[in-house]
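Okay, structure first, notes after.
Just one protein chain is left out here, and the rest sit where they should.
The letters A, B and C name the chains in turn, as written, and every chain counts its residues from 1.
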Amino acid sequence: MLNREIDHIKFRQKRRNENQGRLLVSCPDKPGIVSVLSTFLYQQGANIIESSQYTSDPENGMFFIRIEFVCEDLVTKSARLEKDFEEIAKIHGMGFRLAYGSERKRSAIYVSRETHCLMELLWEWQSGDLDTDIVVVISNHEEARPMVEALGIPFHYIPANKDIRQQVEAEQIQLMEKYDVDLLILARYMQILTPNFVSRFANRIINIHHSFLPAFIGAGPYERAYDRGVKLIGATSHYVTNDLDEGPIIEQDVVRVDHRDHVADLKKIGSQVERSVLVKAVKWHLEDRIIVQDNKTIVFH
Amino acid sequence: MLNREIDHIKFRQKRRNENQGRLLVSCPDKPGIVSVLSTFLYQQGANIIESSQYTSDPENGMFFIRIEFVCEDLVTKSARLEKDFEEIAKIHGMGFRLAYGSERKRSAIYVSRETHCLMELLWEWQSGDLDTDIVVVISNHEEARPMVEALGIPFHYIPANKDIRQQVEAEQIQLMEKYDVDLLILARYMQILTPNFVSRFANRIINIHHSFLPAFIGAGPYERAYDRGVKLIGATSHYVTNDLDEGPIIEQDVVRVDHRDHVADLKKIGSQVERSVLVKAVKWHLEDRIIVQDNKTIVFH
Amino acid sequence: MLNREIDHIKFRQKRRNENQGRLLVSCPDKPGIVSVLSTFLYQQGANIIESSQYTSDPENGMFFIRIEFVCEDLVTKSARLEKDFEEIAKIHGMGFRLAYGSERKRSAIYVSRETHCLMELLWEWQSGDLDTDIVVVISNHEEARPMVEALGIPFHYIPANKDIRQQVEAEQIQLMEKYDVDLLILARYMQILTPNFVSRFANRIINIHHSFLPAFIGAGPYERAYDRGVKLIGATSHYVTNDLDEGPIIEQDVVRVDHRDHVADLKKIGSQVERSVLVKAVKWHLEDRIIVQDNKTIVFH
Partner (left out) sequence: MLNREIDHIKFRQKRRNENQGRLLVSCPDKPGIVSVLSTFLYQQGANIIESSQYTSDPENGMFFIRIEFVCEDLVTKSARLEKDFEEIAKIHGMGFRLAYGSERKRSAIYVSRETHCLMELLWEWQSGDLDTDIVVVISNHEEARPMVEALGIPFHYIPANKDIRQQVEAEQIQLMEKYDVDLLILARYMQILTPNFVSRFANRIINIHHSFLPAFIGAGPYERAYDRGVKLIGATSHYVTNDLDEGPIIEQDVVRVDHRDHVADLKKIGSQVERSVLVKAVKWHLEDRIIVQDNKTIVFH
C-alpha cells in the first residue's frame, strides 16, 4: 500500500505480452471454418496458443470460437490484420472481435456502502491478477474513499437516490467519457440504472447480485433466503440489461448455511461468495472469454 | 439381488441396537433444561452418546435438543420411560418425541416413470444404509415393477391423473393403512397430492424437487433453467405441505453446468444431485434428526 | 435387470454416431499446425464439432490437440483417411491416433470382493452412459457373479494370490485375447500385476486407488488415513505402470470426514468417491480424451 509496493505492481503488470492477441468469432456453423481462421492466422505469422470452440447445434447451429495467438510485432501489424480479417468475415458472415495484449481495458467501479467486493477487486488488481487499469471509483457514499485514494485511484462521490437518477447518471456518463471507460463493474452499487445509461454500455456492465438467481430477484435476498429456510445461499454475476436481475448470467456459486445462521450470518457468509463470483466474471470479461448470445453467456475458460 | 444377498442384508440390518433411543425436545429456552433432561436420563439408567442443541435466540428464544442414548433393556423399559417423561414435559412446557432403535420406521415410496431416485433408495437400503423397512412401492407406471419385485417388495400399479385424483388417493390411503406406513417418500412421483391426503401425513411426506428452490417452482425446472442460462442446477428435498414446492426444505445441493449442456444434459447431470439430496433427507428423517419449526427445518447432523 | 430392460439398453446404445471420429495429435509446437489439421479434415469432407489443444511451453514446447469431427460415410472412408493422414504426420513429425464412433471399445473388468466400483460401472453402462462393450468380468472371488451374469456378461472366476501369479496371469491373458479386450478396468481388484502383464496393456489399464495419491501409497490407505487424523479422504484413478500406485494420474477427488469417523466409516464414505473417480477416468478414456505424457495425463474435458 506504500509507494514502493505500487511501483512493484506496475512493474509486474507491464510484463504482459504485447505480441498476444485474441480473436473471437461467431457465425452459422459449416465445415471449413476452423481451416479458414487458422490458415489466415498462419499466413499473418501468428501462432495459435489456445483455442476453444462451441457449436450450439450439430444441425444448422451457430459456431463460436475464441483463439489466443502470439504474433511478432503485433502492435504494428494489428491495423492491417484487422482490415484483412474484415474481408474474410464478410465472405463467411462472421461477427468478430479482435483484442490485443497491448491495449489494456480501462475499468470503472461503482460501489455503495458495502466495500467487500471493491476490496477484493483492488486486492486482485494490486497482486497483478486483474489485467486492467482501474481508472476511477464512483460511490454514493464516502466509505470507500480512503482505501481507493490510498492506491492512487481517483474517487468521485456522487450522492444518488431514485429522485435524482437522471442528474446523477448525467454526471456519471461525463466521468465515464472523461476516463474513457471500457468496463463498468457494479461492486454492490445497489442503485438501478436507467435504460439510457445501460444502452451506452451493452454487455460492458457487470453486476453482482447477492442471491442464486433467479431465486430472490430484487431487494433483500438474504432476508428472503432466511425466511424461506434455504440450505445454500449464493451469488450471481451477470451483465446488466434493462430487466432487473435478468441479464445474461456469467457465473454463480453457492455456500452451505444451516438453521443456526441468522440474516447477519447469511450476509457475512454470502459476502465471500459475492467476492469470488464477481472477480471471476470480471477476469473472464477482461480476458475476452465471454460471448453473449440470446441472453445467455458462452464462457470459454 | 439374489436370495443369498437378500438374506445377507436382513442379517446386517438386524444388528441395529435395540437399546438405543432418541429424545427430541422443544420448549421455550431457560437455564437448567439440559440439566433436567440429562439428569432424568441418568436416573433411568441411560447413557447419552450424542447430543445436539439449538437456541433460536439468546433472548426469549426456543430451545431444541436431540439426544441419542443407550439404555439396558430399553424395549421393556420404554413404556415407563415415556410415561415418566410426560410429567417432566408437562412441568417445563416441552414438546417431545421418543424414538426407539427397536422400532424401525416403515416407508412407502411413490414413483412415476423416472426411476433413478427409487433405484438410489433401493441401493442404499440393500446396502444396509437406510434404517427402514420399505413396505410398499406405488406407481402410476409399470416401469419400476421389475426392480421392486426382484427385491421382494410389494409393487402396486395405480394409474393417476388429475381427473381421478380423489379416487386414486382413496386407493392409496387404503394401502398406506394396510402397510402401516410411517414415512412416504415421493421419488419423482410428479403428481400433486390433495390437502386431504397431505394432512394425514404432516411432516411425514418427503418430496424431491428437481431445482434449487425457490428457483423454478412448479413444472419443467430443467427446461426453465436452460432458458435462463444458469451456471448451476440443483435439487431440493422438502416436506410436502399444501403449497406446491413451498414446504420446509430439508436439504439442497447444486452441480455446475455450462453453455454446452442442453436440457437432456441438465436432466442427466441433475439426476445425480436429486438422488443424493433425497437420500440424505430420508436418512435424516429416519434417524429423527429433523425438527420442523415455522415452515423451516432444524437438522441435527 | 430383466430381459426387457437389457433390450432397451442395447437399443439406446446403438444410436451413437457412426459418422463421428476423433483425431488426437502430439508434435513439437510451431505455427501453422492447426491450419494443417483443419484444412486436411475440411478437404476430407469432415466438420470439426469440438476441439481442445494444449501447448506445454510457449517456447519450444510440445503441442497436443484432440479434434472431434463428423464426416459423411466415415465407415467407408476411414481407411483412406488414415492413410492420407499418415503422410501429413510424417511431414510434421506428428504422433497421432484416430478413433471412430463405429468402433466401440471392448472393456474387461477385474474385481475382488468389494463390488461397489463394479456396480457403478454396470449401472452407468446399463443407463447407456458408458460407450463400451463390457465383454468380460474376471474375479478372484465369487461375490460378483450373480450381478454380472444377470446382465448377460460372461464372468470368470480365477482364484489368485501372489504365489500363483504367473499362472493366473497366463489364464487372464488368454481371456484378454479371446475377448479381444481394448481396456482393462481394475475395479478394486487388489492384486498386483507383473511387468509382463502390464507391458501388454500400456496406458490401457485403469486402476482405482482408495487414497488421494501420493498420500497412502500401498495397502491399507483408510487405516492409515484414520491413524493420521486427516480431515479429507480421497480416491485416485490412474493408468497402471510397473511402479505400484505411481502411474499417470487421471482423476482425483476427496470428501470431508471428521474425528467421529472410524475406519469403517472412512471405507463407506470413501467408496462413493472411488465410484465416481473411477467412472470419470473410464469415460474419458473411452472418449479418447486422455493423452499420457511423461507419466502425467493431459485430459481434454
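As a convention for this text, a contact is a pair of C-beta atoms (placed from the backbone, for glycine too) under 8 Å apart; a residue touches a chain by one contact, two chains touch by 3 or more.
Bear in mind that the values here come from a model prediction, so they are computed numbers and not experimental data.
Visitor: For the full complex, which residue in C:Val230, C:Leu244 or C:Val263 touches the chain that was left out?
Guide: Considering the complete complex, C:Val230 is the one touching the chain left out.
Visitor: Which residue from C:Ile88, C:Ile173, C:Val254 or C:Ile269 sits in contact with the chain not drawn here?
Guide: C:Val254
Visitor: Could you pull out which residues of subunit C are in touch with the chain that's been left out?
Guide: 54, 212-216, 228-232, 234, 248-254, 258-260, 295-299
Visitor: Taking the full complex into account, what residues of subunit B touch the chain not shown?
Guide: Contacting residues on subunit B, toward the hidden partner: 29-35, 38-39, 41-42, 45-53, 55, 58, 70.
Following the convention adopted for this analysis, only the chains that are shown with their structure count from here on.
Visitor: Can you tell me which chain lies farthest from subunit B, using the average of the Cα atoms as each chain's centre?
Guide: Most distant chain from subunit B: A.
Visitor: Using CA atoms for the superposition, what rotation angle relates subunit A to subunit B, in steps of 5 degrees?
Guide: Angle of the fitting rotation, subunit A to subunit B: 180 degrees.
Visitor: Centroid of subunit A to centroid of subunit B, CA atoms only: how many Å?
Guide: Those two chain centres are 43 Å apart.
Visitor: Which whole number of Å gives the spacing of the CA centres of subunit B and subunit C?
Guide: Their C-alpha centroids are separated by 37 Å.
Visitor: Can you tell me which residues of subunit B touch two or more of the remaining chains?
Guide: none
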